[in-house]
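First the structure, which I've put down as C-alpha cells, then a few questions once you've had a look.
One protein chain is absent from this view; the other protein chains keep their places.
Should a chain be cited, it is by its letter among A, B and C, assigned in written order, with residues numbered from 1 in that chain.
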Amino acid sequence: MALLEVENLTVQFYTEDGVVRAVDGLSYEIEAGETFAIVGESGAGKSVASLSLLDLVGRPGEIVDGEVRFRGRNVLELPREELRRLRGNDVAIVFQDSQAALDPVYTVGEQIVETMRAHEVASGREARERAIALLERVGIADAQSRYSDYPHELSGGIAQRVLVAVGLSCEPDLLILDEPTTGLDVTIQAQLLELLEELASSFETAIQLVTHDLGVVAECCDRVLVMYGGRAVERAPVEELFYDPAHPYTAGLLASIPRIGADRERLPSLPGGPPNPIQPPTGCRFHPRCPYAEEVCATSEPDLVETETGTAADATRQDHVAACHEHTGDLEDGLGYAVRVVDDSPDATRGTSPGGSSGRGHDDR
Amino acid sequence: MSIIRYTLRRALTAVPVLLGATAITFSFVYLTPGDPVDVLVGFDHVDPETRAALRAEYNLDRPLWQQYLLWLGDVVTFEFGESPITGRDVGETVASRLPHTVALGVASWTLSLAIGVPLGILAAIKQGQPADEASRIAALVGIATPNFWLGLVLLFVFAVHLGWVRVTPPDAPLVSLEMAWFVILPTVTLATALAAIVTRLMRSSMRRELDREYVRAARARGLRERTVILKHVLRNASTAVVTVAGLQIAFLVDGAVVVEHVFSWPGMGQLLVESIGRRDVSVVQASVLLIAVATVAANLLVDVAYAIIDPRIRHDR
Amino acid sequence: MGCRKGFDERVGRRTILRGLGAVGTIGLSGCITAERDDRISESGPTELIQRGFEATGVDAPFETTIYANAENGERSRWAQLVQHELNETGLFDVDFEQLEWGSYEQLCLNMADNAENALVTLDISGGWDPHTYVNSLFHSDRRSPNGFNFNHYTDDRTDELIDSGLAESDPERRADIYRELQERLARQVPISIVRSGEETAIYRCDAIDDWRQYPLPGSEYDAVYTPYGREFLESEDGAELVVDLPATVSNPDPVRMNDTTSNMATTPIYEGLLAVDFEGAVRPSLATDWEQLDPTTYRFELRGDVAFHNGETLTADHVRATFERYAGTPRETDVYDWYEDTVVIDETELEIHLEREYGPFEVSVGVPIVPLAASEGALDLSEEPTGTGPYRFDEYADGEYWRLRRFDGHWFDGDESVPERPPVETITMRIVPDPASRRAAIEAGELDLATQISAADVTDLETQSAYCVERSAAGAIDFLVYPAYLEPFTNADVRRGIDRLIPRETIVEDVYAGVGAVAYTPIPPLLEEFAVDSLDPDR
Partner (left out) sequence: MTGDDPLLRAEGLEKRFTTSDGLLERLLGRGETIRAVDGVDLEIAEGETLGLVGESGCGKTTLGRLLVGLDEPSAGSVVYRGRDLATLDRRERRELRTNVQYVFQNPLASLNPQLPVGDIVGEPLAVHDIVPPDRRDDRIADLLETVGLEPSAANRYPREFSGGQCQRIAIARALAVEPEVLVCDEPVTALDVSVQARILNLLSELQAEFGLSYLFVSHDLSVVEHVADRIAVMYLGRIVERGSPTQLFEGDSHPYTEALLSAIPEPDPCWEGDRIVLEGDVPSAIDPPSGCQFHTRCPKVIPPSAYDLECEVFRGVMDLRLDLADAVADGGDPREALRWPPAGATNATAIDADSTFTAGAIKDAYGIPRTLTDEDAEAALTEALEALAAGDAERARSRLSRTFESPCETDRPDPQVVDDSGDARHRIACHRFYDRATRE
C-alpha cells in the first residue's frame, strides 16, 4: 500500500458558462519519502488535483468521483473532525502565492504555533520554541525576530520559506507544494530547491511538487506526472521522462524551455492554446496542437498505457505510461521527434566554463 | 511603527482638521443671513442705538476673523460665554445635552454592531441559503425605513397601545433603570438602519475574505472551521466594518436629530436644530465644534483600531 | 392679571412667524361669503386679472412660484390649492416649492429686496389690539426685514390710518379708523387674508374637568388659575398637572423673551398692572384701580400686600424700575413705544406719563412687574424667573421639562368664583417637540393636556370620548403675499382677481378640517369691536 493512492479522481466546476471538468479520472500514487511532480500548463488541473487530496476544493467546484486514499483511508469520506486532523498534520499544503496564503493580520510565529496547537503537537512555550527552530530549519536567518514579523514584512523568498515551515510544523508524511518557486527570483528559487531536497531527505517526507517548470522537476523529483486538460498524459520516472518523453505534449514542453547557449533563433513552441475547458476537443485532447496528429487522434480517446507494452496502465506501478495512440500502435506515422543529448565534459560548471552550452537539449523533429 | 507613535501621529494631523472645521462652520454660520440680534428683537424696528449696543455686547460688530480668534481663545480656555438668546452659559447648555446624545449614540451604535456583525457573518457563511436571503431582506427593509416613521410606529405600538414604555422620558437620572428602559425605543429606531448597513457590509467583506487564499490555507492547516471564521476571516473582514462604524458617528448625529425630535430626547440634535432656528450662533458653534471633535476622535479611534486589527496599516508608509 | 396683556401685545407686535403647526379658530366670519357672491357681478376674477395683464403689458400665462415651508403640511396644502386655482385660469403657470423654515424665512424677509418672483404663504398672530395685526404687515416703516411688510407695500394713507389708530385712545374713533383702514386694504389687496385661526387645547377628560382656552398663544396656562379672568382648574388639592411645551424655553426674562414657548412657560409666574381676560376685557391685576388723567397721563392705585416670590413686597418703585429696565434691551419697544416716565406718588400710587397719546395703552401696560433685585442686577431672571404670580418657578431640565409650583404667598384672598389658592399644586410642562409625539403622549396618559396638536389629530381625537377639545377663535391669520413690486402684481386688479380665486372654504374645511374660519381682513373676529363683517373689495 502506497502512502497516497489517487484513483479516478474527477473534479467539476460549475461556472456560468458551463460545467468544467478540471480533473478527469486522474490516478496516481506516491510512496513514502518519494518526491513526485505534477507538471502542466495553467489550467491543466494540477492545483485542483492537489486541493482535492485534502478535500479543499470549494464551491463552485465539486469532487464528483474517485477516491483519495491516504494510508488506505479514503480522505473524501472521512468525518469532518477526522479530515481536519488529517489536514496539516498528516498532509500539508504549501500554496503558490505565499503572501496570500498567510493571514496578513497575524505574525508568522502565531500562524505556525496555531497550526501546532490545532493538532495538539505542541503548545505554549514549547510551540514557540519549536516554531523558531523550524524557521531556522528552513534557513531563515534571525528566526527569533522573524517569528514576530507580519507576512507583509517578508520578502517573497522568506515568505515561501515560512510557508514551508508552516507546512512542516506538524511533521506531515506528505507535503504538497503548489508552484513553490513561481514568481521568485532565480537565486531565491535555487535556495528553496536546495532546501526542499535537504528537507525531503532529513524529514523523510513525501513531496508532491506541482509546477509548470520542468527545470525544477529535473532538479529534485523522482517521478513525474504530466497533466493536460485535466488528464494525465504521461507518467514516468524523471530520467525517462526527460530522455525519452513518450507523449508529444511532454516533448513540446521540454523543447520550449529557453536554454542558455542553445543558440536558437526561435524557441520551439506548442501551437495554439490550452483546450477549451467547457468543450474539450474530441478524442485526444491534445490533437489540435499536436504536430503528429492523425485522424484517429480526433475520434478516439487514447488510454493511458505502458509505453513499452501498450497495456493498460496501473496506477500502482512505477512504469512509464503515456496516453498517446502511438503506444497502442494506432498511429501510422509515429512520433517524429528525437532527443539530442549534448554532453559536455563532466566537470563543467555552467557559466564559468569557456565551453559554453551544457546539458541536454530537446529539439523538434 | 508602534501603535503609540502611530496614534500620536494621527492625533497631530487632527489639529489642522479641527481648526479648518471650526473656521468653516464659523464663517458659514455668520454668512447665513439673519443675525442673533434680529431674532432677539423679533424683527422689530428697535432703536438703532439699542441694536448697535446689542451687537457690540456679543462682539458681532467686529470683523469676522476677529470674532473667530476671540471665539477660538474662549474655546481653548473652555469658556464659551453666554448665549445672547437664552442668557445661559453655552458650555453648560451643551454639557447638559451631551450625555443624552452620547448615551443614545453609544447604545444604538453598540446595538447596530451587536445585530449587524453576527447577522452579516451568518449571511456570509450561509450564502444563498434562506438565512442569507432573510438577512438581505431584513437589511433592505432596515435601510429603507425612515427613522422618523419607524420611531413613530414604535412609539404608537409599544408606548401608546401596549403601554410598555413611556412616550416622553421619565423624570429620572440619565443613568437609571427607568431611563435605560425608555431609551430602548429610540435606540432601536436609530440602530435599525445602521445595523442594516453593518449587516450588508459585514456580509460582503466576509464573502470577499472567504475567497482569499489564506482561508483555504488555514483550512488546509487543519484549523477548526470556527477558528478559521472567527479568528481569521472575521478579523480581516472587520477592517471595512470598523471604517464604516467610525463614519457612522456622523450618521448618528444626523439620525439623532430626527430620533430625538420624535422621542422628546433632550440631546445635541435637538439643541442644534433649535439653536439654528433661533440663530443662536454661540450654541451652534459650540455644538458643531463638539461634533467635529467627536467625529475626529472617532476617526482617530477607527484608525487606531484599524492599525491594531491590520498590522499592515502601521507599517505602510 | 394685567401681565397677560403685556405679553399678548408683545407677542403680537413682534410677531411670531410661525414655522410649525396650525392654529385656527372656528368660523366666526362665515357670513361674508354669501354677500360676496352677489357682488362679483360685472367683472369676474379672470376678467380682473386679464385687465391687469393688459395694463402692465404682461402676456398670459405668467410664470411664477408659490412657496410654503416644508415643516407645515397644512400650509403647503393650501398653497397648492391656490396654485391649482391660478393654473386653472390659464393665465398663470405657477410652480409650487417647499423650503425648510430657515431658508423660507430668509426668502420671505428678503423677497422685496431681491425682487423675487414669488408668492409666499404665511401666518401671523397678534394680540388684543388691532394695531398688532396691521402695523407690522402694512406700515411702510415695517418693510422687511424691520417687520413683516414683506412686499414693501407703501401707501401714505394706510400709514396715516395705522399711525392715527395707534395714537387714538377713544374706542369709538379707533373703531372707525380701523374700519376705514380695512376697507382701504381690501381695495388695494397688498396681501390676501385667507383664514383666521383658532386656539385649541385637547385634554384627557378624566384628568381635567373643564378647560377654558385663552384665545391668544402664550397665555394658555393662565387657565389653571387666574383671579383676573375668573377661571381656575378644579382638581384635588396638591395635584400635578402635566401639560406640553412645543419647544425649549429660550429665555424667561421678560426683557429678553423672544418666543411663544417662553411666554407659555412664564405666564403663571408673572403679573402686571392690568390684564385682559378671556373675552378681551381689561381687568385690574396688580393695580386695583386706574384712570386716565389726560391723553398722556394715567394714574394707578396698586394692590397692597403683594409679595414677590423672592420675598420683596410690591411698591410703586417696582413698577417704575420694571419699566425703566426695558431701556436698551431687545424688548425695548414693548414699553418705549409709548412710555415717558413714572411718577411715584407714594408706596401704592403712581402716575405713568406717555410720550404721546396711545390707543392700546391698557392692553400694553401689563408687562410683568419684576423684583427690584432683578432691576438692580442681583437676580438673573434668565436663570430664575421671579414675579408675583400664583406659581413660582421650580426647576427646569433643559429640553425635558419646566416645572412650576404653587406660590403660597400669592395675594389673592379668594372670592365667589375663584378660590383663595390654586388646587393644582404643580404644573409640569413637558417639552415634546413633535406634534405626533404630543398626541402619543396624551394618548399614553403622560400629558393631561396638549395645546399644539395638528388639526387632523384634533378632529380625530375629538370623536373619542376620553378626550375633550376646547377651542376658541384666536388672534391669528393666514395670508398670501404677492410680489407687489413686480409686474403684473403691481396692478391691483391682478391681486384682486387672485384674491377672489382663493378657495377659502375648501382651505378651512379640507385642509384645516374645519378648524378656523375664512377671513378677508387682517383684524381677526376675536377683536369684535374692530373686526369688519363684510367688505366689498371692488368698492
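Keep in mind that, in the parts below, contacts are C-beta pairs under 8 Å (C-beta built on N, C-alpha and C of every residue); 3 or more make two chains touch, one makes a residue touch a chain.
Predicted model, so just to flag it, every value in this text is computed and none were measured.
Enquirer: Just one of A:Glu198, A:Glu295 or A:Glu332 touches the chain that is missing; which is it?
Expert: Reading the full complex, the residue touching the unseen chain is A:Glu198.
Enquirer: One chain is left out of this view; which of A:Gly45, A:Gly66, A:Gly88 or A:Gly139 touches it in the full complex?
Expert: A:Gly139
Enquirer: From the listed residues A:Leu267, A:Ala298, A:Ala312 or A:Ala338, report the one that touches the chain absent from this view.
Expert: A:Leu267
Enquirer: For the chain left out of this view, which of A:Thr10, A:Ser256 or A:Ser300 touches it?
Expert: Answer from the full complex: A:Ser256 touches the omitted chain.
Enquirer: Using the document's contact rule, name the residues of subunit A that touch the chain not shown here.
Expert: 41-43, 136-137, 139, 141-142, 144-145, 155-158, 183, 185-191, 193-194, 198, 212-219, 221, 238-239, 242, 252-254, 256-262, 264-270, 273-274, 346, 348-352, 354-356, 358-360
Keep this in mind: only the chains that are shown with their structure count from here on.
Enquirer: Quick one: subunit A and subunit C, Cα centre-to-centre, how many Å?
Expert: About 91 Å separates the centre of subunit A from that of subunit C.
Enquirer: Please compute the C-alpha centroid of subunit B, do the same for subunit C, then give the distance between them in whole Å.
Expert: It comes to 39 Å between the two C-alpha centres.
Enquirer: In whole angstrom, what separates the CA-based centres of subunit A and subunit B?
Expert: Their C-alpha centroids are separated by 54 Å.
Enquirer: Subunit C touches which residues of subunit B in the complex?
Expert: That would be residues 32-34, 37-47, 50, 53-54, 85-88, 93, 96-97, 100, 152, 155-156, 159-160, 163, 166-169, 171, 261-267, 270-271, 274, 276-278, 280 of subunit B.
Enquirer: Okay, in this complex, where on subunit A does subunit B touch?
Expert: By the definition above, subunit A touches subunit B via 51, 54, 56, 58, 84-89, 92-93, 95, 97, 100-107, 111, 114-115, 118-119, 150, 152-153, 166, 170.
Enquirer: What part of subunit C is in contact with subunit B in the complex they form?
Expert: 13-17, 19, 101-102, 105-106, 109-110, 141-142, 144-148, 247-248, 250-251, 253, 256, 258-259, 328-333, 336, 380, 382-383, 397-401, 430-434, 436-437, 440-441, 443-444, 446-447
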